[in-house]
Structures are given as C-alpha cells and as structure tokens.
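As you look at this complex, bear in mind that one protein chain is not there, while each of the others sits in place.
The chains carry the letters A, B and C, assigned in the order they are written, with residues numbered from 1 in each.
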Amino acid sequence: MEFLEVKNLKVHFPIRGGLFNRKIDAVKAVDDVSFQMEEGKTYGLVGESGSGKTTIGRAIVGLNKITAGKIFFEGKDLASAKNKSIRKDIQMIFQDPYSSLNPKKRVLDIVAEPIRNYESLTRKEEKQKVQDLMERVGLSAEAILKYPHEFSGGQRQRIGVARAIALKPKLIIADEPVSALDVSVQAQVLNFMQDIQKDLNLTYLFISHDLGIVKHMCDQIGIMYKGRYVESGKKEDIFTNPQHIYTKRLIAAIPDIDPRNRDFQKNHRRDVQKMYDQSYHEYFDKEGLAYHLQHISESHQVALPHRKVD
Amino acid sequence: MDSKHAYVEETQEQMRSVKSPSGISIMWRELVRDKVALFSLIFLILITTFVYGISLFLSQEEIVTVDLFAIHEPPSSEYWLGTDYGGRDIFGQLIIGTRNSLSIGILVTLMTGLIGIIYGLVSGYYGGTIDNMLMRIVDFFMILPFLMVIIVFVAIVPKYTILSFSLIMTAFLWMGIARLIRSKALQERELDYAQASRTLGSSHLKIMFTQVLPNLSSLIIVTMTLNLAANIGLESGLSFLGFGFPESTPSLGTLLGYARNPQTLEFRWWVWVPAAVLIFILMLSVRNVGEALKRATDARQRRG
Amino acid sequence: MILLINQILNVSNLTTSFRIKDDYYAAVDNVSLQVFKNEVLAIVGESGSGKSALAFSIMGLHTRAKMEGNIYFKGEDLVNLSPAKINKMRGKDMAMIFQDPLTALNPLMTIGEQIGEALLLHNKAITKKSRYEQVIKLLQLVGIARPKYTYNQFPHELSGGMRQRVIIAIAISNSPELLIADEPTTALDVTIQAQILDLIRELKNEMQAGIILITHDLGVVAEMADRIAVMYAGEMVEVADVHTLFENPLHPYTRSLLNSVPNSKQKQDRLHVIQGVVPSLQNLPRTGCRFAHRIPWVTETAHEKMPQMHEVEPQHYVRCTCYKHFDFLEKNKEDHKHGIS
Partner (left out) sequence: MWKFIVRRLFITAPQIVLLSVLVFLMAQMMPGDALSGLIDPNIDPQAIEQQREKLGLNNPWYVQYKDWVVSALQGDLGQSFRFKMPVTDLVEQRLINTFWLSLATLIITYLIAIPLGITSGRFNDTLRDQIITGYTYIGFATPLFIFALVMLWLFGFHFQWFPTSGSVAPGSEAGSLSYVISKLHHLLLPAISMALITTVNTVQYLRSEIIDTKQKDFIITARAKGASESRVYNRHILRNSLLPIAAFFGYEITGLIGGTVFVEFIYSYPGMGLLFMDSILQRDYSVVTSVVLLFGIASILGALLSDIILSLIDPRIRIK
C-alpha cells in the first residue's frame, strides 16, 4: 500500500465563450498524471508557471475538483464520501504568508480553527494546545492574542505551519512555501520545516519552481510541463542523469552561484537550448505535450515516445 | 541565548515596527483626527438625542391638528418658527419631522444593508453560475427608474403605512450595496486565508460569515453611512413630492412640500427654509463622517 | 585597473529620505558608487535594503523624496538638475527596466505606440516612417518573433516574457549610456529568466552601456555582475568585484546571505539563518553598525562607533570593523548547544 497514490489524475477547467457563454473548451491543468509518495519523505513537484503543479496539490487537499482519476491516501479513496475524516490528515501550507492568514483574526483563532472543526475542546484546553503549537514552531506562547500583521513574513509562515500541524496530519502540501520570503528568511523556514518533519514524521509534497530549493529539500522529484509529467525520479536521477530535454533545459537555466563557472554555464545553456530546438519533436507530441512516462530504471521515469526506449 | 528567547525578542521588535491596528480602530483614529468629521459626529449625536428626547414630550397628534386661527403666522414667541397653512406649529413639526426622517433613514439603511450584505456575500463567495444569475437580477433592478416605480407603488398600495413605505423603499434600494459587497467578496474568496479555511475543514457558510464577512466590515460601515445620507435625502424627496409619509406624520420633506406653492416659496420662508437647512446639515454631517471613514479604509488617501 | 575616463556615473554621499508622518527617514543613507562603461554593477540586498529607492533616486523618479548629495552623470549633477533637463536625459542617456512586466506597460496603447513614444520624445523631428522602422528593428533586436504583428498588439495579448522584452526595447530605444534594471527577472520563470539575462548581456556588449542590476538573487548576480555592491538597511556594506566577493566575502551580512542560499555545489544539511528581520524604515538603527543586532554574539567593542567603509584590498570595501570578529563556527557552535532551529 502506497502512502499516497495519484492515479491518472485529470483536472480540467472549462473555458467559456461564444454567444451563450457555454463551455467551448477546457484548460487541461492536470492531464493524466500518476505518481506515488513514500511516507516520511519529501516529494518535490517542479514546473514553471502554468505547469499544473499547484493544481495537483490543491486537488489533493480538495480545493480543486477532480475531473477524472483517483487519489488514494493510505489505500483509501479521497473522493469517497465515507473517507471525509481523513481530510484532516492532509493539510496545506500556502505560498503567501500575508494573504493566507485572515487579517481580522487573532492568532489564537487562526491556529484553533482546525481544532474547533474536528475536536471539541474546552476553551482552556484549546488555548493550551494553541500555546503548545506556538512554542513548537518557535514563537512565544504569549503572542496568541496578536493579529497577523504584527508578525514578520517568516513568523507568519510559522503560524501557517502551526495551523497546518494542529491536527497532527500525516501529509503536508507545501505550495511554494518560501517563494514570497527574503533569502535569509527562506533559510529559516526551510530549516524549520525539516526539523518538524523529523519530529512529527511528516510527509511533504513540496511544490516549487526553484530547483535549488527542491534539490535541497526533496528525496523524490517530479517535473511537470503543461499539465503532464515529463520526468520523475530520485533527486540524484533528476540532477545527475536528466533524460528529458525539458528537464535538461530547466536545470541548465538555474543560475550558478559560482561566478567562475559563468562562461561554462553560458555555453552549456546555449548548447542545451540548441538541442532543445532541434529535438523538440522527438520529446513532445503534435500538440506540444509530453508523452507518457516510461521506466528507464527502477526509480527513474521519463516521458518518451515508445520508439525512444530500447 | 536560546532560540525561544531570540524569537520573542524578534516579535517585540516587530511590535514596535508595525503598529498598524485593526480596521475599526484605524477608522476611529481617522475620525478623531479629522476635525470636520469629528464635529459632524458630535453634532449628529447631539441632534439625535435632542430630537428623540424632545419628541417624547411632544404629541404628534397635537402638532398636526389644524388650527384655523393661526394660519401662516410668522415666527413669534408663541410659534418659534411660525405656522403653516393649517396653523400648525413649524418648530414642532420640525422636531417630529427630523425624528421621523432619521428613523426611516436608519430603518431603510439597515434593511437594505441586511439584504444587500447577504445577497452580495452569497453571490460573490460562490461565484460562477450562482453569481451570474444573482447579478442578472441585480442588473435588472439597477436599471429600473426606481424613483418612479417607488412612487407608483406608494400610490397603489392600498393600506399605506410607514412600514409599507419603508418596505417599498427597501425593495428598490438594496442592489447598490449588494453589488459592492459582491465584488469585494469575489476578491476575498480568492485569498489564501479563505482557501486555507476550506482545507481546515470549515464549511462554506462558516467561511462566508466568520472569515470573509469580518474582512468586509470597513466597507460595510462606510457604505451604510453614505447610504444613510442618501436615504434621508430620498425620503425627504419623496415626501416633498407627496409620496413619502402620510401628511399626519410630518417629515422634513413634508415641510418642504409646502414650498410647492409659489406663494409659500416666495413669501413664507419660515415654512420651508428651516427644514431645507436641517436636511442639508444632516446629510452633510452624515456624509462627512462617511467620507472620513472611507479615507481611513483607503491607505493612500489617509491623512498622515 | 579601470580608467576614470570610463566612469559614466558617480554617486557621492547620496541620501534619499521619505516623509512619514512628520519626520524624514533615509531609505538611502550616504551611499556612494561609481558605474563604468560596459560593466554590470549589481546591487544586492533583501527587501527593505533601499536598493530600489537608490535606483529611483538616480533616475529622478521619486516624486516626494528629499535628496541630498550628488549624482554626477554626463557632467551634470542630477540632484540639482531642473525637471525639464532631467526629462531630456531620462530615456535617452539613462533608462530603466522594471520588475513587473505585467503592470509596467500602458494597457490602452499598442506596443508600437509605446516604444515609438520613447523615440519621439528624444527626437521630435523623427518621421512616422522611420519611427515605425526603428520600432520594428528594436523589436527584432529584443527577440520578438513577429515584430510587425506585435507592433499593433496590446500588452494584455503578450506573455510575461514578451512584455519584459518590450520593456527592454523601450529602455534601449535611444541607446542609453546607463541602464538600470530593477529586478528584471523576478517575475519570470527560470527559463525565461535565462533568456532575458542573456539578452541584457548581449545588449550591454553591443551598446557598451553601464548597467546597474538590482536583484536579491545571488545566482543572477554570479552570472551577470562585474562588480557587486551589497546594501543593508540603506547603506552600502560591501563593494568588490564579483570574484573577490564570492571567494572572499567579508562583511557578516554578505557572508550570511551567501550561506543562506541552498548551494548546488556543496552538500549542506542546514542552511545558515540570519537572526531577526530587516528593520523597517522607521526603525532603522541610525547610529553604530546597523547589522549589530543580528549578530549578537559579536561583542560590542568589535563594532565601530561610526562605521566607515574600509578598503581592505584594492577595490574591495567593507563597512565596520566587525567583519574581523565575525565567525561562522562560533555561531554554529552556539546554535548547536541550544538546538536552535
């Protein structure tokens, strides 16, 4: 039994138009995606804007309707009505630490919201629990009567985490959790996420466009392009042995932190771009979409047409 | 130095740096800072207490009783502001009229507010098809020549009372606030905090009223204040035309209605000028307060 | 050694203050810098460090700020120049690329009109025909595939990357000597970012312009910059050429920044964390070392009372003497002892 299994997931959004505003087409935000996650590990979902990575995360927590396919969490179908209670095992950390906390609520009410929905505690117990959670994320317990705007971006993100772990979830969807933060604060939040992962045995689905951070955080990685997977595998598979031209191009585009490699990087990037332009049709179908994934090793899958695999 | 300590210190540092209080207190601060608005507010409080207080000792029936021996008397020590064509005391009518105008203004504002807030919130929060349908209805109501429609309904409703009058007004005045609330709710629901609530197991109803609604509070307060001014104006306008309060219930508009007679307009200023001035000052004060609140909610226009 | 004759911009002791309530607060505090021909000077710092305020000061785009000091450019002091004269130079001798390509273009004007305007403003005599031709040429130059088609398009019809190319086309339309790029790729995807950076680099070589690149992304800096100026809390804290700065960073802030980025080369389990937050404009420490409260384990005596820029080696400047006493190892030991997260 897989910890989390996404099977042939499709999420389509209708495009309305024409004279009567009828559905004339659909944006295939997620188009037939399958992957599995291991418990206690961090799975990185990478792609550029519009690749569908966020939509997958939102589909798993139930914020986007699934068009087709299934999501199994510890063997149970998430869409099934009788499995509603497992929703509390899956929580989410949002990208924007400013808009993800209700500005009109005190921290106490923010962090207690999930507790109030799923557990019936007395006021006192609830307060105690929130205070424990605040200390857990490294904020002072006295701060629970403050409003979100009294905290810095990094602190707000910690409050978001406190809220997400309030119900002792098993899986946390982290949607670009640090991309709105300054570099130094990013480091704070990333370190801290790793700490609580160990302590609480959490599994992360880490959604990001920043390959550097994904490389730092993740064990498994899936690369997406236009709603489909182009490659997936262990971190080493992706970074030392990228097979799909899109992955290669993406990795080549990451700026190198060492100025001595500048010329090498530049040439490398140009070569990859040339290769990308030349071999585009080998890697993408007529609509410019990726093919289905094929195993090239036990852990490593690449989206290639059948003929490419020997 | 341990980590917890460091973070506490950090929080205190932040406390000092971003001392931006919540919406309502910003509004209050702005109101107090704005001398004109503060003065308006004090004036409104005074006049409201005065009018409601005095009218406890005045009998509406006595005041509206025709006294044929005192028709069109100019101001005197007996009749401070003279009398009208029925010999009724203008000053008394002014007090009762102000009370009635204020009451109906507040009542209509509250009723339209209640309908508009719920309607707009539902429409904006759900969005999509529901929103589309609900907004088509609003669009239709918006383009009705509502003043005429209200007059027609006032004219044809058989048992015409203050309640039915305010219901008719409400029926054609709730759309503006509904629209406003809807467009703000549409923005709010996209924000991560509303989305987060979904993932935390809160129901739509709960999110709408406990998460989104508090974020609309400043908008609601501002809009309702400005609406109050508009409603006082509209009621007096309808009464002026003869389609507001029945004549046995004087309103500020009723007094102005006497000025439809050119003789009164030209030669008997004491009948209508005090009412005109009072409506103007009332609306101006309410709007001053409303505009100050509006400035408070718009950070860019905030003074200082 | 860079010859002084190649110097195109010289900012000296510039202080730009904003009015908040009734007081002025300096967002740019006593900053001096030089830009030379055909070089990229990167200004690095986190949000609130004053780097964008500096860029706007040079361009004269602050409408309500108090500016003191001097900005020498083309023999004029921009701080004291009349608005009309600055207008003549803006867009011609110096130009700017903005951060957000989605909002930086007028939604109601065609792409052609917007680029054409930049040409027209500095050459009133230009004919319609030659303006059209030049715009097409510019669109080609910035890598727009169908320039004649795009000429008549409106901003909302273009992707983010395309819009940023248009903004670059506007900026280079009059071949400026100085180009200020304010976070030009922050809003873009990595692959687009790589393309835009390549484009800026090519254009620089072609025009021999001096470029000020403002960014918080150290990777972008490592790839683009010739020289780097690190800003913290409105001040320059370290200035050096790119190799020196990455190999031998001295100021504690610079070192902290470099260590807090996940490094693709060396395996780190934990990222370095800088304590605390960048203070807001109203709460900047105005005396002593502004970074002191974020490295509390460095003793007070290690800081200067009035921190100065020291030239520690040729062309490498560091503010405050605390760099001599800043020790990562010590800090890490402390953390370890207390199990800091």
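Everything that follows uses one rule, which is that contacts are C-beta pairs under 8 Å (C-beta built on N, C-alpha and C of every residue); 3 or more make two chains touch, one makes a residue touch a chain.
This one's a predicted model, so the numbers in the text were calculated from it and none came from an experiment.
Enquirer: For the chain not shown, which residue from C:Phe36, C:Tyr72, C:Tyr132 or C:Phe154 touches it across the whole complex?
Expert: That would be C:Phe154, which touches the missing chain.
Enquirer: Could you tell which one of C:Asn87, C:Ser159 or C:Ser175 touches the chain left off the display?
Expert: Looking across C:Asn87, C:Ser159 or C:Ser175, the contact with the absent chain belongs to C:Asn87.
Enquirer: Which positions on subunit C touch the chain that was left off?
Expert: Per the touch rule, subunit C residues meeting the hidden chain are 59, 61, 83-84, 87-92, 95-96, 98, 100, 103-109, 114, 117-118, 121-122, 154, 156-157, 167, 170-171.
Enquirer: Can you list where subunit B touches the absent chain?
Expert: Output for subunit B: 136, 139-140, 142-149, 151-153, 155-156, 229, 233-234, 236-237, 240-242, 256, 259-260, 262, 265-266, 272, 276, 279-280, 283-284, 287-288, 291, 300-301.
Just so it is clear, only the chains that are shown with their structure count from here on.
Enquirer: Of all the other chains, whose mean CA position lies farthest from subunit A?
Expert: The chain farthest from subunit A, judged by C-alpha centres, is B.
Enquirer: Find the geometric centre of each of subunit A and subunit C from their Cα atoms only, then give the gap between the two centres in Å, rounded to an integer.
Expert: 31
Enquirer: Go ahead and note the Å separation of the Cα centroids belonging to subunit B and subunit C.
Expert: Each chain reduced to its C-alpha mean, subunit B and subunit C end up 51 Å apart.
Enquirer: Could you tell me the distance, in whole angstrom, between the mean C-alpha positions of subunit A and subunit B?
Expert: 48
Enquirer: Counting only residues that touch at least two other chains, what does the list for subunit B look like?
Expert: 3, 10, 14, 18
Enquirer: Can you list the residues of subunit A that touch 2 or more other chains?
Expert: Each of 138, 152 in subunit A touches at least two other chains.
Enquirer: Quick one: which bits of subunit C touch subunit A in the complex? Just the residue numbers, please.
Expert: 46-47, 189-191, 193-194, 197-198, 216-220, 222-223, 225, 242-243, 246, 256-258, 260-265, 268, 270-274, 277-278, 341
Enquirer: Which part of subunit A faces subunit C closely enough to touch in the complex?
Expert: 48-49, 138, 152-154, 182-188, 190-192, 194-195, 209-213, 215-216, 249-250, 252-260, 262, 265-266, 269
Enquirer: Of all residues in subunit A, which touch subunit B in the complex?
Expert: For subunit A paired with subunit B, touching residues are 61-63, 87-88, 90-92, 94-96, 99-105, 113-114, 117-118, 135, 138-140, 142-143, 146-147, 149-152, 155, 160, 163.
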